[in-house]
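With one protein chain withheld, the remaining protein chains of the complex are depicted in position.
As written, the chains take the letters A and B, and residue 1 is the first residue of each chain.
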Amino acid sequence: MSQALSTNQTGTLIPLDYMVLKMRIVSITDETVDTKTFRLEFCDAQQGEAFEFHAGQFGLYSVFGAGEATFCIASSPTETGYIECSVKRTGKVTNELHQCNVGDIIGFRGPYGNWFPIDEMQGKNLLFVAGGIGLAPLNSLIRNCLDLRDQFKDIAILYGARSVDDLVYKERLENWQQRKDVKTLYTVDPGGETPQWQGEVGFVPTVLTKMKPASQNTIVVVCGPPIMIKFVLAALVELGFSRASVYTTLENRMKCGVGKCGRCNVGNLYVCKDGPIFRCSDLEALPNEF
Amino acid sequence: MNVNSTVTESLQSAAATLLSEGKVGVVIGYGRDAGASISHPMFIRKPEDAERLVFDDCCFGNLAVYLPRDKVRSMGKIGIVVKGCDLRAINVLLREHVVKRDDLVLIGVPCTGQGDPLLHKCSVCEQHNPEGCDMVVGDPVEQPAIDATQRYKDAASLDDKSLEERWAFWSGQLSKCIRCYACRNVCPLCYCKRCITEKTIPQWIDTSAHLRGNVAWNVARAFHLTGRCVGCGECERACPMDIPLGAINQKMAQLMDEWYGFHSGLSPDEKAPFTTFKVDDPETGIL
Partner (left out) sequence: MRSTNVDEQTLYTAQAGWLKSAVDILQGAGVDVMAPVETEPGVVELATVKSSEAVTLDYQNVRLPLKRLFFPITEVVLEFKSQPEGDVDVQSEPLVSETEVVVLGARPCGVAALEALDKVFHWDYDDVRYSARRARTTLISFACTRPDAQCFCTSVGGSPHNTTQSDVLVYLEENGQALMQVCSDKGAKFIEQLRDVVKPAPAGTQPPAPPEVKEKFDPAKAKAWLDEHFESDFWTEVALKCLGCGACSYLCPTCHCFDIVDEANWQAGQRRRNWDCCSHPMFTRHASGHNPRPDQASRCRQRIMHKFKYFPERFGQVACVGCGRCVRACCVGQNLVSILTDIESKAKGGDKADVASTLN
């Protein structure tokens, strides 16, 4: 499967004792009514300097006393000294995180998992398709690619949410829109628009079909709710894309993050180790348990 | 194992008839594997499979545990084999509106007791002949007079101990708990879709199998079953760590008996003390 994307290519064992790095919340951005983005700095500057990751990798963030939860790193590897994560309030840990203030200290383990095949993307056209909070893992990759803009050909971003209020990273969306070297298309589901809304109205797969992206020499990365991914994939196939050129992320529940606890198993794979990034052609062989 | 062949034969034919006449979609009864130590739950959906049903003295399970399950209910009207003790659990499910009487066909089996030696619950059972069933298979059996002083004997033997001794006993027993939740899942009255141990906001009960978490879990379980538990003893039988959970249930039953003269599950129409409002409630037991 995605062996080429494995995290630990050295062949040596990495010690695991569940110790966390302490991180301080330096800013909190309200993205939507239930989603916040946290910018975190390492309490220990040396740890911060030594920290490296790739776009698409995730970590386990913990509020001490509430527990750990898994989120991708939403900032770009090219931005150093801090990381960002975007968190939707859904359960115990995310509730606690939402109550944190700037200056609070939280725990972090990672980076874990494989990453987007940025090497394979070089010299190619890139199409990013995201829905809702699914823009978080793509945000990391998009920022990464834009920082290395000349290594890629055309870059297009299609992003949709249920309503205008549900769009995340609004400031960044605007920045991307203003760039001449990126094509952007933002959409909200029918009924989700406001009178001021300048973007598209329609579901992401429908807008994608209208957009008619060229499939030649293009790599697509899709992140969003499972139902959106399913229909986007169908639309892409219809447009002549091969499933092998489409990547997505799986979001199974995890506890250890490193292939021990058994929670994220899908068939003989560990989503935390063999994923979270999967080539869509590989997903077809997996049991439908994600 | 002693198969009761009279009951077994009548049971098989009753089940086959119910299924072939379309009166039920499934009959839940007991079957037996060669070499097994218990007769296990079995779901018969075709008349020709009814011959696999059996009734013997190893039919320990309380089949009422399956009644709240969506999968089972989706099979249509349910025929269910009930011993007198199982019927008590069904009465509670009826009184709590978890199942409807019209959705059930109760196939009563007269039972002189399970296990060799006889289970404690059987030695104090006053329901050898289940009453209020839609049919009874086999002939009525003699209902021996029971020694009511024996009803709460396990709880009573602990009551004789000092507080320190009792704590030593229970902390020792509850330390063994591995939090597999077999006690909960086998209980016909633990039908919550989401158990309190699975609720995290707030985390009412520590899920770790340390003494604090185990005590919290077992006390919460006992409280939720007080005035409801019918003493079927399934929790204790299911416990892989042999914790004497029956003694906790007995204690609760004893208090319900003393305070309210109440025995849970004797009728589907009964008014349970903790769910009934009365202006003249003596409020015994309210802290």
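To be clear about the criterion, contacts are C-beta pairs under 8 Å (C-beta built on N, C-alpha and C of every residue); 3 or more make two chains touch, one makes a residue touch a chain.
Only a predicted model underlies this, so the values are computations on that prediction, with no experimental measurement involved.
S.K.: Return the single residue from A:82, A:197, A:231 or A:290 that touches the missing chain.
M.R.: From the options A:82, A:197, A:231 or A:290, the contact with the absent chain belongs to A:290.
S.K.: Just one of A:77, A:107, A:134 or A:160 touches the chain that is missing; which is it?
M.R.: Checking each option in A:77, A:107, A:134 or A:160, the one touching the absent chain turns out to be A:107.
S.K.: Out of B:9, B:56, B:134 or B:206, which is the one that touches the chain we can't see?
M.R.: B:206
S.K.: In the full complex, which residues of chain B touch the absent chain?
M.R.: Per the touch rule, chain B residues meeting the hidden chain are 31, 33, 35-43, 52, 61, 65-66, 71-72, 178-182, 184-186, 198, 203, 206-210, 213, 234, 237-238, 240-242.
S.K.: To test your reading of the contact rule: which positions on chain A touch the chain that is missing from view?
M.R.: Residue positions of chain A that touch the missing chain: 7-8, 13-20, 22, 62, 64-69, 90-92, 94, 103-105, 107, 226, 251-253, 255-256, 258-263, 265-268, 273, 287, 289-290.
One rule holds in what follows: only the chains that are shown with their structure count from here on.
S.K.: How many angstrom lie between the CA centroids of chain A and chain B, rounded to a whole number?
M.R.: 49
S.K.: Under the touch definition given earlier, write down the residues of chain A that touch chain B in their complex.
M.R.: 91-92, 95
S.K.: Going by the contact rule at the top, pick out the chain B residues touching chain A in the complex.
M.R.: So the residues of chain B in touch with chain A come to 200-201, 203.
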